[in-house]
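Just one protein chain is left out here, and the rest sit where they should.
Chain lettering (A, B and C) follows the sequence in which the chains are written, and residue indices restart at 1 in each chain.
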Amino acid sequence: MLQYAAIVLLMLGLYGLLTQRNIIKIIISLNILEIGLNLFIVSVGFVDGGLAPIFTSVNNSSNLVFVDPLPQALVLTAIVIGVGTTALGLALAKNIYQKYGTFEIDEMGEE
Amino acid sequence: MSAILLIAIPLLAAFISILFKKASPYILLFVSFGSVIILGYLPLETITIGGFSAPYGINLVLDQYSLIALYVVDTLFFLIVAIACVKYKKISTVLLVALAGLNGILLTGDLFNLFVFIEVSGIAAYLITTTNKKPLATFNYLVAGTVGSSLYLLGLIILYAMFGTLNMADMSANIASSGLTTAVAFPFLLMFIGLGVEAKLLPFNSWAKGILAHSNKLTGPMIASVYAAAIGFVFGRLLTSVFVFSDKLGLILTIIVIATIVAGEAMAFASGKVREILLFSSIAQSGLVVLIFLQGFVGWGVFLIVANAAGKLILFMIANHASDELGTDEVKAFKGLFVNNKVIGLAFTVASLSAIGLPMFLGFVVKMNILGDLFATGDYLIPAVILITSIVEGIYFVRLLMKLWYKEDNLPVVQYEFVLKYVVVVLAVLIMLFGVYSAPVETTANDIDANTIVEGGNL
Amino acid sequence: MMTLISIVEIVISVLLVVLAFLAINSKSLIKSVMFLSSLSMLAVIGFVLMKAPDVAVTEAVIGSGLVTSLFVFTLLAVRKVGKKI
Partner (left out) sequence: MKNFLALVFTLFLGFMIITALSNNEAFPKYGEADVSTRVSQKYLDRSVNGNPGEIIFREATNLESGPANTVTAIVADYRSFDTLGEVTVLFISSLGVALLLGSTKQRRMELDFHPNFMLKVGSRALFGIILMTGIYISIHGHLTPGGGFPGGTMIASSMLLLYLADDEFRAKIKGFKILESAAGSAYVIIGLLGLLIGSYFLENLLNNGVLGYLFSAGMIPIIYVLIGLKVGSEISGVIDNFLTEESV
């Protein structure tokens, strides 16, 4: 069920990118797209009834059924990359605002 | 002395150079020159990282294909940096990280690692294009690049869920043994679109117009020749040695790519600005590169990238320098530019004639061999497309050249500094040398064809 | 039968989609930033449901903590200069 929500989130992010003309809204849609993608990546590795892939004093042996740890490691990287691009996008948005005085792309007018 | 130094040393230099602001341009020059020199001493081998063997750990693949790719990308990177680093001192650390990212893209043998390095060099590219002083164009490039790499990651994760591995060699073995070519079509299409955004293929290259039409001496050559070459090599590696795709999918992709070529040529023909002509012809050429790899010709695809990258560097460097000085890039303002700087004019002419594919130049050798191989496989549609586009290219390049050489009364006064002249002339001489004496080119191309296991091609 | 976990999962999925739609289509920027922040918190719960504690901690700290504050700082800097947002 979460996997379907992740795909719909991905598509809503794409929808936001296609329709919104506001710089901040575009960055928000980009974030929604990335959250959806991260949820989908982790959902690919989910095993029903599996345990979190950490050895603790409770689930302490390697014979237990664990969830797939590799997609979680990939998502750690994807989240940090998403933050990197969002920080850059917002810095660009501030520059654009200083130059054009607005966030709406249509009001900027391509000079 | 292992290939990992090509990535570790630029990263170490980047981390250190944020402390020594004044010395960072010289660190950049030294490291990029060093990375070209190191290439001579690297044995061709697969390097595992962290001590865990291939499908479980990450490995770097240094075979003949990636050695040539590294030579091309690193040399052109050093030439651009040598010219532009004095003016753009502020972003030398960014250029160091871009060098590490590009070397990573060409070396890595792991699909997720390729995604990370595409992001590293992509973010470095966004920062390089901020020197264009066009924040909206950089913002469009950032959004397009991020969406592209997100789609690439989506396709990669679906493939991981199906085959359980992230390593390229392991993945291609699983795909070939499983024989699910129809099921692989969808994730492969996502990855193709993801990379297509970066390679300026047709439906997703709107960002390229904003970036390259207002480019300067650094962004123009960097994005149009170095980054385009790196992405071309990635396409080569993925299309030929990883993916096996069915007839139907091969046809769809060929149609997308041919549309890119035709549209690129048409827009270049119709455009009035020098940089726009070069921009659209570089879009068409990147489409041609992908087309050649789709047909499975690895060797000649590599040399098509080499010819394009060298030619594009000369064209964009000269055009951008002139438009920086004159302020506008209308063809009318450039009239008679080469009359009083003959050397630059000669180099520009050599580069554009090689792009068209006229005899005596590297472009001709590559195009003739590709057409020969295509005819051998009994395929007539694609050679026809290549010939028509070469003719269209010929028309608008010659028209441009005539204007630039035409003797005018008020000649635009543009001063080219010595380093730029020297670099451009050396490249032009190389293009002519390999055009005339093309034996080594043919042998290496057949070598690459021989020892790259061509998994791709229509099943 | 509907265990507690799968009920929570369905509720989270529906909320995720509704919040994402609201975040995109809401009029004022501050509102959509708040929706984005709550969307990221729900994603944290989703990660916990999918037995991914590492990712949940990272998403919580970075996703709803850092990203929301960066958005709010940008909007504050802009509101000081320009018209209402």
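As a working rule, contacts are C-beta pairs under 8 Å (C-beta built on N, C-alpha and C of every residue); 3 or more make two chains touch, one makes a residue touch a chain.
Just so you know, these numbers come straight off a predicted model, no measurement behind them.
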Chains in view touching the one left out: A, B, C
Residue among B:62, B:166, B:274 or B:322 that touches the chain left out of view: B:166
Option from B:65, B:78 or B:112 whose C-beta touches the chain left out: B:112
Touching the absent chain when the full complex is considered, from A:26, A:81 or A:105: A:81
Where the missing chain touches chain B, by residue: 2, 4, 8, 11-12, 14-16, 18-19, 47-53, 55-58, 90-91, 93-94, 97, 100-101, 104, 110, 112-113, 116-117, 119-120, 123-124, 126-127, 130, 158, 160-166, 178, 180, 183, 186
Chain C residues that touch the omitted chain in the full complex: 25, 53-54, 56-58, 60-62, 65-66, 69-70, 73-74, 76-77, 80
Touching residues on chain A - with respect to the absent chain: 1-4, 7-8, 10-12, 14-15, 18-19, 43-48, 50, 52-57, 60-63, 66-70, 72-74, 76-77, 79-81, 83-85, 87-88, 90-92, 94-95
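Everything that follows uses one rule, which is that only the chains that are shown with their structure count from here on.
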Centre distance in Å when chain A and chain B are each reduced to the mean of their C-alpha atoms: 29
Separation of chain A from chain C, taking each centre as the mean of its C-alpha atoms, in whole Å: 10
Between chain B and chain C, centroid-to-centroid distance (C-alpha), Å: 38
Sequence positions of chain A contacting 2 or more other chains: 93
Residues of chain B whose C-beta touches two or more other chains: none
Chain B - residues contacting chain A, complex: 112, 116, 119, 123, 126-127, 130, 135-136, 138-139, 142-143, 146-147, 150, 153-154, 157-158, 160-161, 166
Parts of chain A lying in touch with chain B, wherever the complex brings them together: 10, 14, 17, 23, 26, 30, 33-34, 37, 40-41, 44, 70-71, 74, 77-78, 81, 84-85, 88-89, 92-93, 95-96, 99-100, 105, 108, 110
Partner chain A, residues of chain C touching it in the complex: 6, 9-10, 12-14, 16-17, 20-21, 23-24, 29, 32-33, 36, 39-40, 43, 46-47, 49-55, 58-59, 62-63, 66-67, 70-71, 74-75, 77-78, 81-82, 85
